[in-house]
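The complex is shown incomplete by one protein chain, all other protein chains being positioned as in the whole.
Up next, chain A:
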Amino acid sequence: MVRARVLRGVDLDVPAGRLTAVVGRPEAGKTTLLNCVGGLERPDRGTVHIGADRITGLGDSALTRLRRDRIGFVFATCSLFPTLSVEQNIRIGAELAGRRTEKQWFTTVVELLGLSLLLRTRPSALTAEQRQRVACARAFLNRPDLVLADEPAGELDRMEAAALLGFLRMWVRKLGQSVLLATRDPFVAAHADRVFVLAQGRITGEVERPTVESVMAAM
């Protein structure tokens, strides 16, 4: 088996209640970084903490519970189940946990993301932007400690991307949600509160209150 070193000495602090972005070219290690944070991959070395809890070294079932209860995931594409309705897709985490979601909270999430009229629809009937909003609703519904968004606007045009990031920002501002976003697009990264630049597995720069220009300069 060929092993490649993807991340080297990454030291990253994701503050709670803020939108943090990791920006880098393709193959820079963004997805691997997010996977390590989200308990999808185990780093060979180093540690990951979520809040006060160290998650490196946890067993499979503990990591499963962590992903289910404390992490929300938003991916670039195709992360909705085509055989489930929008509502079932949104509720999947709670259903897998055998939990009931409070009606009030579900309605709030769905209304804030403008999905009230689409609950019975199948994902195939939605536009790319609507699908991403469903993915966000699913990630937010559990009130996770951290939402990991891997290229959430990867398939969207600029207008749609701006709208989606507007939703993410609103969530961070209004509800104090912590979001870690990975993207290759400086335009997307510029919506964050703080941007880390990842290149060849290392953090090479950091931009506070980023603009498109400052992110591009840091890259």
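Observations, loosely collected:
As a working rule, a contact is a pair of C-beta atoms (placed from the backbone, for glycine too) under 8 Å apart; a residue touches a chain by one contact, two chains touch by 3 or more; residues count from 1.
As a working rule, contacts and distances are computed from a predicted model.
One chain of the complex is hidden; its UniProt record names it "FtsX domain-containing protein", one of "PadR family transcriptional regulator", "Na(+)-translocating NADH-quinone reductase subunit E", "Membrane protein" or "FtsX domain-containing protein". If you put the hidden chain back, the residue from A:Gly29, A:Gly93 or A:Gly201 that touches it is A:Gly93.
Contact with the chain not shown here comes from a single listed residue; of A:Ser61, A:Gln104 or A:Ser124, that residue is A:Ser61. Contact residues of chain A toward the unshown chain are 31, 35, 38-40, 60-61, 63-65, 67-69, 73, 75-79, 81, 83-84, 88, 91-93, 95-97, 138, 150.
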